[in-house]
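Every protein chain but one is kept in place in this view of the complex.
Going in written order, the chains are labelled A, B and C, and every chain counts its residues from 1.
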Amino acid sequence: NTLMEVTTASEIEFLAEHEHIFIVPSFEAPAFAFISGEVGPFRPERPVSVPLWLAIMLKTRRQCHIKPPPWLTEEYLKSKLQEERDSETFAEMPDHYQEIAALLFERASDDINQVNKIRTLLADINDLRHSKIRKGLTSLKDVAVVKLNNLSLMELNAIRPFFVESMNTFFKLQEGEEAAVQEDT
Amino acid sequence: SLSLSSVSNMYGELGIEILRDLKRCEPPLLPPFQDDKMRKIIQEIDGLYNEVRKTFETHKDEIATPEVSGSLVVHHASIQRNKRCMLAYISERMKRLQALRWDAGSVLPPNIRDNVGAHERDFFSDYNKLLNKYMQYVGLDLTADLKPPKELYVEVRCLKEFGEIELENGTVVLQKDSQHFLRRSDVEHLIRQGVLEHIV
Amino acid sequence: LLMGYYDIDDILAEQEAVHCTFRTDIIKLAHLDPSAIVHSKDPSHDNRIKKDSKIDLPLWIAMHLKKRKFVIVDNPKFFSHRYRQTLTADPTVVNLYDWCPFFYQVGLRLSELTQNIAIAELLTKSFGERYKTIMDLSQNSVEEDTAHLTRKLDVMERKLFNAGLTADREFQLWLKRKSKQIEPSHSVTRKRKRSTTQ
Partner (left out) sequence: CVCVCGVDMSSDEDDEGGDVVEHIALLNQAWLNEKNCPEILPYENEAVNNLQEQIVQQEELAREHARDNVKNYFLYNVYQMELSRLKYLLRSYLRVRLKKIEKFVVHILKSERLRGYLGQNELVYAEEYKKITETHLAESCLSRLPDAFQKTDDPSEGMVPEPNLNHHVFCYVHEDVGTIQLRDDPPQTVPLSKGELAMIRYEPVSGLLRNKKVSLL
């Protein structure tokens, strides 16, 4: 019954790489005519929005600097951490925040101010959110729907198989209870 | 015909044996096809079926009684049980053969080839043809790119003597322990076959 | 309750024995009763099993006979009052696999077959506590040998554990930026492993 193909973290990262991000190129080139839309033109020192996968590719070739997204700053993440602490629910985070951050840490850490502080802040946020997830997971019995508003795709994916199989099992056992009183004896 | 006192005390036990045998071996590997036991299960079914027919003949007027219908129910269920075990066995093996086509390509790995039954070899070949035909229609090799592409070129180390391969920009000699920087799409299948190792 | 016709675990679960008492004579079933070889010398030669015989039968046979009220099915000992109390008192401590490798599957079949709501409720209750332990186990055993952790789990619970463990390991690998490596196919690695140990 778990024969469904699972979604892997790399696949979710693949989706995140479609996201656009600003770079500051060090080269000059006319716009790239991609199937998924035109990107560019490129002039030295002129910020331009490109898909993340291209940004990483150019950065690896030392042809640009990446401008970290506005949320990848100490100030923003501090406020999010506070929000996460103050509430029982999940704070709203930017789409694909974990994947984008992971890619930038890996390939463009020199473009991020205070990169170590930011890493720590993100790790704290993740820990907090993870413990909320676990807490939520301890009361699945008798629950038909679990709302997980603002949980990211990556976060839900890491717990998906366990979560889904547990819910499936509870449902099956509940059906079992009904079947045990169905017939007249 | 089957003499009841000569069989083990329960029907359907061989079916359980072949399933346990299969379960002990982790997919996508395959244990040897249990030809002999399959044949014996079919004999058991024939015996049960004869028994059912005999019961119908000799107890024509008592079919509705618990004494006779209870017997028919159990014999009939035993046939179905044996059939289910065999079908589950063949289906699971079919699934693994298909997985092998996706995993290791159109040639069965040598450690598996000998364990495959004659009909299974036919099935594997049919499935291979079918999948190739479909991939030709859609113009894409679906068994490539099992993971999302990260880069066009990958660093690889050669794990065994393999000889020359022909690539777009010339030939490359794959000697044991040699390292290369090659187009991902050119070497993915060699990595999967264990000829090359992807260095991250 | 729909079960998987081709599901090997479902088939194995139905091989579990339950204790049956025959409410009637049935012909040609003496082979089910190990003590019935004597009867086969019976002049009637119909190898009947006698009313009131008490025999352990696999679930798949018991189900058919019970539906037609030819047998009375007793609950296996792991669903007896005493065992139920033990499980209710401390659900996470019990080694369910020792009780029955297919505890839940067998329980589901039996509770329906014998219209025993107490068993069905016990299953929900037990799983309702145990899955939390399974969750903790499956998220804390990266790179660890897990055999000793799963010892107490029944087959269904082990599958759940493995699902959780695999997903967690995959995520941890991604965090370490290692998931982009192209891997050799399973059939290749298995073969290699074996040839080095031979």
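As a working rule, a contact is a pair of C-beta atoms (placed from the backbone, for glycine too) under 8 Å apart; a residue touches a chain by one contact, two chains touch by 3 or more.
Note that this is a predicted model, so its numbers are computed, not measured.
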| item | value |
| --- | --- |
| Interface partners of the hidden chain - shown chains only, full complex considered | A, B, C |
| Option from B:T65, B:Q80, B:N111 or B:S178 whose C-beta touches the chain left out | B:Q80 |
| Absent-chain contact - pick from A:V24, A:L153 or A:V181 | A:L153 |
| For subunit B, the residues touching the chain missing from this view | 38, 42, 45-46, 49, 79-80, 83-84, 86-87, 90-91, 94, 98, 117, 119-120, 122-123, 126-127, 130, 133-134, 137-142, 144-145, 148-149, 151-152, 184-185 |
| Subunit C, residues in touch with the chain not shown (by the definition above) | 2-6 |
| Residues belonging to subunit A that touch the chain removed from view | 1, 3-5, 7, 11, 14-20, 29, 32-38, 49, 51, 53-54, 57, 61, 95-96, 144-153, 156, 160, 163-164, 167-168, 171-172 |
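The criterion applied here is as follows: only the chains that are shown with their structure count from here on.
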| item | value |
| --- | --- |
| Subunit A and subunit B, separation of their C-alpha mean positions in angstrom | 38 |
| Multi-chain contact residues (two or more partners), subunit B | 147, 150 |
| For subunit C, residues contacting two or more additional chains | 7, 179-180 |
| Complex contact set, residues of subunit C against subunit A | 1, 4, 7, 104, 107-108, 111-112, 115-117, 119-121, 123-124, 127-128, 131-132, 134-135, 138-139, 156, 159-160, 163-164, 166-168, 170-171, 173-175, 177, 179-180 |
| Complex contacts: residues of subunit A adjacent to subunit B | 8, 10-11, 13-14, 57 |
| Interfacial residue positions of subunit C with respect to subunit B in the complex | 5-8, 11-12, 15, 23-34, 37, 40, 47-48, 58, 60-61, 64-65, 68, 70, 178-192, 194 |
